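Every protein chain but one is kept in place in this view of the complex.
Every chain is named by a letter (A and B) in the order it is written, and numbering of its residues begins at 1.
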Amino acid sequence: MKRLLIAALLAGTVFSGTAPASAADVSQYIPLPTYRVGAYASSGELWWAGERDYFRYINEVEGGVEGVKLDYEEFETEWSPDRTVEVYERVKAGKNGSPLAFFFTHGTPATYALLEKAAADRIPLIDPAGGKTETVDGTVFPYAFPLLFSYYSQASTGINYIASKVGGHDKLKGLKIATVYHDSAYGRASQPAVEVLAGKYGFENIQIPVADPGNEQSPQWRQIREQKPDWIFLRTWGVSTVVALKTAQRFGFPADRIIGDVWAGSESDTIPAGAAAVGYSALAPYPGGTGFEIHKRLKAEILDKGKSDLRDPKLFGAVNYNIGLVNAALAVEALRTGYKHFGARPLNGEEGRWAFEHLTIDDKRLEEIGFKGLLQPIRITPHDHEGGGAARIQSWDGEKWVLQTDWIKADHELLNPLIKAGAEAYAKEHGITPRTPETETN
Amino acid sequence: MSEIDVRAAAEPLDSIGLKAVAGAAAAALVLAAPFLASEYWINAIIVPFLILSLAGLGLNLLTGYAGQISLGAGAFMMVGAYATFSLQLRVPDLPLPLALVVAGIVAGAVGLAFGIPSTRIKGFYLIVSTLAAQFFFEWLFLKFPWFYNGNSSATISLSRGLSFFGLDLNHPHGRYYLTLGIVTLLTLLSFNLVRSQTGRNWMAIRDMDTAAAVIGVPIVRAKLQAFAVSSFILGIAGALWAFAYLGSASVQSFGLTRSYQILFIIIIGGLGTIRGAYLGAAFVSLLPLALDWLFQYVFSGRVDAGLLQNIQKAIFGILIVWFLIKEPEGLSRLLGLRRANGGRRSLFPSSLKEN
Partner (left out) sequence: MSMFVETLIGGLLAGTMYSLVAIGFVLIYKASGVFNYAQGSLLLFAALTFVTLTDQGVPAFGAVALTIALLVATAIAIEKLLLRPLTNRSPMTLFMATLGLSYVVEGAAQGIMGSQVRALNLGIDDLPIFLGDIMISQFDLIAAGVALALVVVLSLLFNRTRIGIQLRGVADDTRAALSLGIDINRIWQIVWTVAGLVGLVAGLLWGARQGVQFSLSLVVLKALPVLIIGGFTSIAGAIVGGLIVGAGESLAETYVGPFLGGGITSWFAYALALVFLFIRPAGLFGERQIERV
């Protein structure tokens, strides 16, 4: 109650009472497009469990965000961008008096499909560690947030890690680094960045596509055996990761020379690969494990009270579950930022954008919410919709993921011109005048 | 003289008057729909329903009328969408309606090419040809950046949006009327086509191709015509799906599941009827929403969400099987819309005749 009063007071001072007094009774509506059915259900199931558990924890233990309860609702999409568009149309007007502050797309293709619609409707699209990389530039893409770790950053951090393993960036010269990728827009998204990095450090850039769904990859790995790369950057998704690891073993390529990207680095990828995955490492903006403070809180308040959405408690702390937790926490902290500014009442899309563009989660705040080590410090601005750009590296020991490093930053100085150029080209093609956030009033 | 005329002449006059009034009322309702329904209904239900109906109509000409099975409806929609994108990008002077027609012709030509195997083989074997189209175009339009203008997300969207000879259509009402106009036009076209000699040739081939050949139906030409016309309509439906409904599209918008969806539409709605496509499209558009609503209302929070979603999938499958068993001619017959004297026909005659 006290918090509510403070929030109301804050709202009063900032906005001199524009928020109606009863608005705080209305919950903030959060639609969740999900895929519990279909080819990608194995990652989805845990992801939504993480998101739901955290939202439930916020609602039931912390009494909501600044007193505003979260009203979340699922919609099945089978990871189909078309069905996500349909969900978006269904929910964009909000529900039960709550407008829509943001829309989780839960998948890169869905983000691509909604990019222009959402910009026209002024609803922020949230797609952490995914999305279209150019949308990091918030001056051209005010309503797209590829939070945490863009695809270019993923490439750069991967190369930085390889450099640290071989003894410095100067040792990269002359190495052969092959990218094995799922042949889709997602799989190709890192190519421009790897090309620039190869130019800068002088390693040989080999790109090898795997056709969807990727359950037979002998020709690809035979090609790898012929070309003898020193390292492999694995950018697959779903079953193609498992098959890649197994086929690598068969062709005698050591697993400890394979670095997986974010979406190739969960238990769903390594457990079925069995012994072939031991020693395999992956980029982890979302580390796995239960050793973080938030897991203690959730265990006590949600799991042990039988309120968890997890079907199998053994999977508590799995990478995909933690993805859900982190994404939910990002949403909650952004809403909190917004409520402090606009008052504790459901936000609309434009207010949601403001909230995300002013989201800062520093080390102190990470400690408070129990995400220290699980989430990197975040600072989002209208110019930078990524706000992080680092990952830890974790390795699979046959039983669980073991964290190897602290946060490794991507080379943003190198990547930013690439992002800027892409955003400018988009702005030109679509007749968008980039905004100047410095002159905006709130 | 077609059967319709015969029937109309035999009916009492006042009944005709009543029908005209009902028809006019229905037309007025359709035209006024955007002002009666919410934006959500227009954007998320009515527009995709109309486009799916059009796609179903296109496939029905091929599968329901000419008896050629196809699992590649998505591929021809894809061709239409990408052709429209290319034309709008590279021939900016071509107005949208003409671009749609040209894109339809491109899709029709592609359909014709993939229909060539039908002149030698039929039945299941034809599935391979249409599936080859499905997988080949998914690969082609993703592989070569020229098709999506090198955009890093490999998606296509019209940078200038939709317009009709200077009239801006980039709002729900505009998209609705554009879709409605095209769908109406092509439906009328199909209506006349299936009642023409071409349509009768198709049905003759479907019902018994040997006999059709004997009485002088040009089998090869008629089959290829069916592929071309069907793909023309599917191509335009694909362009509408991409730009009037989704706004932007990628190959995933026209994957194998889309092809199955279109096939389900005509099975459920009724093979070999024009209205079947509409009924089927209404069914597949509304059923998931109805199930969603029902499940949230009945079980909300009490049953595991993963289980619920899977149950919905299973129910959809059960309904398809149920339709095939109980009403092989689809909703069209179930709702009594078929002429009473039409009798039960065997579509896809098999070696074992129905008795």
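Structural remarks
Simple rule for what comes next: a contact is a pair of C-beta atoms (placed from the backbone, for glycine too) under 8 Å apart; a residue touches a chain by one contact, two chains touch by 3 or more.
Just so it is clear, the model here is predicted, and its values are computed rather than measured.
The hidden chain, counted over the whole complex, makes contact with A, B. When the missing chain is restored to the complex, the residue among B:51, B:69, B:156 or B:194 that touches it is B:69. Between the chain not shown and the residues B:98, B:208, B:289 or B:324, the one that touches is B:324. Looking at A:28, A:157 or A:268, the residue that reaches the missing chain in the full complex is A:268.
Note that of B:263, B:282 or B:331, the residue touching the chain absent from this view is B:263.
Contact between chain A and the unshown chain involves residues 36-39, 41-42, 44-46, 183, 208-213, 215-216, 218-220, 222-223, 225-226, 238-239, 242-243, 246, 249-252, 268, 271-276, 311-312, 315. For chain B, the residues touching the chain absent from view are 69, 117-125, 127-129, 131-132, 135-136, 138-139, 143-144, 209, 219, 256, 260, 263-264, 267, 306-307, 309-321, 324-325, 328, 346-350, 352-355.
Just so we're on the same page, only the chains that are shown with their structure count from here on.
Work out the mean CA point of chain A and of chain B, and you get 37 Å between them.
Only residues 34, 36-37, 41, 45, 48, 73-76, 78, 80-82, 85-86, 89-90, 92-93, 109, 112-117, 132-134, 183-185, 188-189, 192, 211, 309, 311, 422, 429-431 of chain A touch chain B when the two sit together in their complex.
Residues 38-40, 43-44, 48, 139, 142-143, 152-155, 157, 159, 245-250, 252-253, 257-258, 292, 296, 304-306, 309-310, 312-313 of chain B are the ones touching chain A in the complex.
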